[in-house]
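With one protein chain withheld, the remaining protein chains of the complex are depicted in position.
Moving on, here comes subunit A:
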């Protein structure tokens, strides 16, 4: 523990003891506990209570007095458990007679505090932290806490009930007997996703613990036996919780425990399965699948469990059946027989509604057919069942053919029929169920699910030939006047997805292309910005898909029938909604990517686009569009440089003057922008210029191309510290003069100014990125390991404006105004500091601005120290334990201050 924190800890304990009410910030106690948990984990000796006696005094006082605020008591119970997690700490707590009282429910009940759920949570979590050794287990058993914990399983608070379940699972799994056979890992992946994981790596049952463990197991087993089956038809809560507990246990139990649990639960489980309680279907399926997976892990599946699983897949209520089948598939199908059965169940609603005979002609085998039809006639259950069915179709279509009752293409056909029915056209489903049609017509929920399913089905085997049919339905949807924005969005996604899989345009027809063009033209002018944005995004993605698939250059144009998506996108640059403008800009970048890669000379159209984009960058009031503009130039610059393997020295010459001129403007506008992300993207552009200038130069390593990997135009920039290099330089004069030229070019392009202005920016991501780039710059141009840079390099200078960031940099450099004047004098006298005529002129002209040598600036800014601070970020203030302890102390002082007036109380309201 930090020495400063050690000093403050007793005071903090005192504040917590003194405060008759909760602290003004509800996160304080949790953060304090987080910190102490970290310390306890690091403290293997368990000497925390010994080193900090104030902690024991605090726990003891709170537990005995019971007059503290419930949140403080809850914290104390958790802390008590944390301290008792080591045997030494436990012993110390027991010696102080704290444990019996802290974990006595009766004690808190008598104090009238047990009713408060935060006390119950503290009680459970405290015990949970402590139960890591045999002594704690003995304490738990002797105090007869198993029964009390089981009672909390059905607590009125969801949080308490869930914590009680987790706790019970923890005890039985953590201390479970160790067998020579490996522990069960089947089904582990699924369970790892669960919110709180009970650790399976425990000490196991030893001589010390076996008796206690058996006692807990006996009580729990009895409880499982008694409470698995719901007593009354309406009371499922207890059964539900018990099933959850059993699920947790079976997922991680090793053989002896697992067998015992299965033996205990077998009969009640069968009873629950037979009873067919809808509310219990999912947790029951979890349990059965966990049991099944664990038993198959040993080789032959347990016959009893297999029977249970089969029973679950033959339940009488169709809705339950569908849920069970979906659960089976989502947990990974345990065997081919059950998987095939689940597939048939899940495809049945689709088969019935559309009449597509997905299950073959021998449908008599599907005994649920009639009850399913009946259920489908009720709107609510119809929609719910068909959605579950649709969600699973992509996964079904990818299953081995022998498990499928029909080819994947039939599933696609059925989904398409369903989509047609949803939009009111049942002509393609003559064998369908007309009574059900009215339930799905115009149902947005079904439409969305079906479109998602269709998107997912694009990668199924043997479906490519269906592209025309798929596109026809999707275009119909895009054209439909009643389609809501989300349905349209999903339709576009489906089109893109299918085209990305079937890029061969011979699959499409002229008519379809024409229809697509028409609908896109219509939707790009839609009243709703959401629709316009989805359309514009679609154009961009389509271009992206076709470029990445390396199809003919103008495929997207061909596909869109020469409607010229670029012209539609140019129009969209004027959109009143900034989101649409931003999407249009990034879509343009994707559309033009191919011609950039080819290095073709910009057309007049592209020149117009560039001037419009620069206008947006300088005038648009919304950040989204401006960010997209900078990203556009990043994409242009990087696609151009990545496509050609030109040498660094020649690259600039072959670059389009339009691009290079624009880049300078973007750098200057972008670095002065109000939006932090525009500034970060501008620094990324500057980084590209640095890469290009210095690539291949000794000591320079290209930074991570984070911008290229970004999934979308406004992604968060990941903070990756750049690698610093040590140099073992072997200089040659030619190289240095070359370096000086490049350096000068960068200064002229404004790259250096962008980096300096970023460095003093108030937004940390900006200054961090700038600082990293400047260090990289310095290490290439004038590394600190070299005493002095070559003269040609050292002489390169730049101008610092006398305002804004220039002033801040001057201050950082420690330059007073008189220093600046002196520098200016020297410059005027032609002294050696400056060699640039331009710079001299500026100094004489501007009065305020000042010229400085780049290398000197790089070496004098204290970049390494600044980087340390920036990496720490404001977190150093926010999240340090010291800051937390100070906040508690000052809050305590403010609280107890006699002068505090009620009106000045800081009220926790909203933000």
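Just a few scattered comments:
What we mean here is this: contacts are C-beta pairs under 8 Å (C-beta built on N, C-alpha and C of every residue); 3 or more make two chains touch, one makes a residue touch a chain; residues count from 1.
Keep in mind that, in the parts below, contacts and distances are computed from a predicted model.
Chain not shown in the complex: UniProt lists it as "Integrator complex subunit 11", one of "Response regulatory domain-containing protein", "40S ribosomal protein S8", "Integrator complex subunit 11" or "SRP54-type proteins GTP-binding domain-containing protein". The chain that is not drawn here is touched, among residues A:57, A:100, A:738 or A:887, by A:887. In the complete complex, the residue from A:52, A:338, A:368 or A:489 that touches the missing chain is A:489. Remark: the residues of subunit A touching the chain excluded from display are 21-22, 24-28, 30-31, 116-118, 156-160, 162, 193, 195, 282-283, 323, 326-327, 330, 379-380, 384, 387-388, 444-445, 448, 485-486, 489, 530, 533-534, 579, 621-624, 674-677, 711-717, 719, 762-765, 803-804, 807, 865, 868-879, 882-884, 886-887, 890-891, 893-894, 897, 902-904, 906-911.
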